[in-house]
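Reading through the structure tokens given below for one structure.
Left out: one protein chain. Kept in place: all the others.
Each chain carries a letter (A and B) given by its place in the written order, and its residues are counted from 1.
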Amino acid sequence: MTAGVGSGLTRARASLRRLPFLSRLMTRGSENGRAYLLLAPTVFWLGLFLLVPLVLVAITSLTVRGAYGETVYRWTLANYARFFEPLYVQILWRSLVVAFWTTAICLAVGYPFAYFLAQVPRRHRGTLLMLVIVPFWTNFLIRTYAWVVILRTTGVINTVLQALGLISEPLSLLYTPGAVLVGMVYGFLPFMVLPLYTSIEKLDHSLLEASSDLGAPPWRTFLRVTLPMTMPGVVAGTILVFIPALGMFVVPDLLGGARTMLIGNLIQNQFLTARNWQFGSAASIILMALVTVGLMAYARSFGFEGEELVG
Amino acid sequence: MTQSRAGLTLAAVFLAISVVLTGCGGGGKPAAQVPAPASTGDQPKLDGELNVFNWSEYLPQEVIDEFSREYGVKVNYDTYSSNEEMLAKIQSGASGYDLVVPSDFMMQVMVKKDLLEPIDLSAVPNFKNIGDQYKNQAYDPGNKYSVPYMWGDAVIAVNTDKVKRPITSWKDLWDPAFKGKVVSLNDMRFVIGATLKTLGYGMNETDPAKLDQAKAKLKELAPNVKVWDSDSPKTSLLNGEAWIGLVWGAEGVLARRENPAIQVVYPTEGIGLWQDNMAIPRGAKHKRTAEAFMNFVLRPEIHKKIADAFPYNLPNVEAQKLLDPSVLGDPQVYPPQDVLAKGEWLRDLGDTTQLYDRIWTEVKGQ
Partner (left out) sequence: MKRRILGLYSVLVYLFLYAPIFVLILFSFNRSKLNATWTGFTFDWYAKLLHDKPILEATGNTLLVALVSTAASTVIGTAAALAMHRFRFAGKRLMEALLYIPIVIPEIVMGVSLLALYVMLGMELGLPTIIIAHIAFSISFVTVTVRARLHGFNRYLEEAAMDLGADEWTTFRRVTFPLIVPGILSGALLALTLSLDDFVITFFTAGPGSTTLPLRIYSMLKLAVTPEVNALSTVLLGATLLLVTLSQRLQKKEL
């Protein structure tokens, strides 16, 4: 591995960057020094393997593509301009729509489910929660593939329906946008249920009782008391589902027959087949920017804390 | 402390399992200097490892295992589904592969861009088994960088149980009756090429105006295509998702083996032809071992084994002699002369490739 020289130099450069920082705080006392010491590995690792790569991608997005895909260091905004062509805006829009519906359905399906879990007597709760987590621990690809077996022309659903005489010709369920949606919801449901459960579990039931004592019908209690109080869980679940769903390329690939192109597929395609790293980088930066802006707006309006993200 | 102790025990168990699995997972004991067994004569010292990058569904595991056993080399075998995908990995420089299998037009690109190592043909004596008409091609005069592997075609495969009318032309794929019933290769050059053929142009067209027409025509095909699949289009034909497809010849034949109703059809406009070659990327660490692998593949009985599993066409005349005559005489496997004459080989199109890239992204993106 020729990593030695390259990464050594980069490491040195990185620590030099932190030097003025270090000297300033040595005067602050050993407390801060201790903090920086504990944080040094994290800063080094994330700095080198997260920030530097992102900067690289940003730089690449501004360069020109050579005839066979190599980077020509001439600066241009053409890659970004290309992204605003209707075709790619459409792809981005489609990804947002799919991510939105995945999140919405997960929320709609997951909330009552989480509510039920939170109400079950304590001794059963552990087992029931485990039952939710175990599918989540099965490999994601395999779980997605299972839907191929179920949905396809000779799959379980069609076989059963035909055997029951309900249909004569098999339904074309696989390789449709619907199949992609089912696969996405299936994959992300536990990510929604768990934070929701954490939040709902903390509900103070006396407040709910008070509300109904005061004459509020159940739906109003839900809207005015339950929902606002479980907002942190809703927010955490939404984030945990929406963002990964946005960049997803495996599910459209396996369940969509490589027909539905979402932004994840576009980026993968540009890097691995079309060999247009420049355009792929631009698409990646745009995706990142979208996610960051969306998150900041979301966080500001709801004021969430990170702890709910990891129940 | 029970928890952390349990955690540590689990970790130790994990580590033990993973070490055992990584050690015995390979094709045999990796030995840095194993002199090859007597059966193969005097051999140069081979490395313990070889990294092969090949098309999917192109080399049976038993051949890999046989090579591993005989030479004591651990073979790491990865696959790709298109030339472009392979080029992307090799071009990035970080791939680490010792052997790749580019098609003819991709050989042009890779030679031009100096991405390949020259081959020492004296280390590949079985090269003599290759028929003369496959050697010395325009993309690699003198076979400095490559050794032929297989040749084949891109054709139509149709399930005659589901499709009653005769299929004769590329245009048939566009039939609205086949909406959502077509499986197509996920291959930019051949799919656009077939589209160009329906318009009466050649597969190596560079005129932007004609390519625009092709783009529009291809967009009309898209609603018919249920699955884009270069790895195993036969799967969709066999499980009923698709009734008709633009597939590699051998995929059609393999489907036919499982379901005789599936037939290979040669469109009248002309099929697409390709020749794949084994080559060594520049900077490969195990060049000698790669050459030994090439030599192994070119052994008549080995090459025949590959063709048995994946019925593409052998450039190896000695291996052809070992083939069952019914295979050689099967027009759906070895196209007749007149079909071959009308077939078209792909060429590298240089800068125009970017135009093709765009068309492809646009069509797949809608």
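Odds and ends about this structure:
By our rule, a residue touches a chain if its C-beta (ideal position, glycine included) is under 8 Å from a C-beta of that chain, and two chains touch if they have at least 3 such contacts.
Small disclaimer: the values here were computed from a predicted structure and weren't measured.
Contacts of the undisplayed chain with visible chains (whole complex): A, B. Among A:132, A:216 or A:231, only A:132 touches the chain left out of the display.
Of the listed residues A:91, A:107 or A:254, the one in contact with the hidden chain in the full complex is A:254. Listed for chain B, the residues touching the missing chain in the whole complex are 1-4, 6-7, 10-11, 14-15, 17-27, 49, 51-53, 56-57, 61, 65, 74, 76-79, 81, 92-97, 229, 231-232, 234-235, 238-239. Along chain A, the points of touch with the absent chain fall at residues 1-3, 6-7, 10, 21, 24-25, 28, 31-32, 34-36, 38-39, 41-43, 45-47, 49-54, 56-57, 60, 109, 112-113, 115-117, 119, 126, 130-135, 137-143, 145-147, 149-150, 154-156, 159, 186, 189, 218, 239, 243-244, 246-247, 249-250, 254, 264, 267-268, 271, 277, 280-281, 284, 287-288, 291-292, 295, 306-307, 309-310.
The definition used in the following text is that only the chains that are shown with their structure count from here on.
Averaged Cα coordinates give chain A a centre that lies 35 Å from the centre of chain B.
Within the complex formed with chain B, the residues of chain A that make contact are 65, 67-70, 87-88, 90-91, 152-154, 170, 172, 174-175, 257-259, 261, 266, 269-276. Those residues of chain B that touch chain A in the complex are listed here as 82, 84-85, 87-89, 91, 109, 113, 180, 186, 188, 222, 225-229, 239-241, 350-351, 353-354, 357, 360-362, 364-366.
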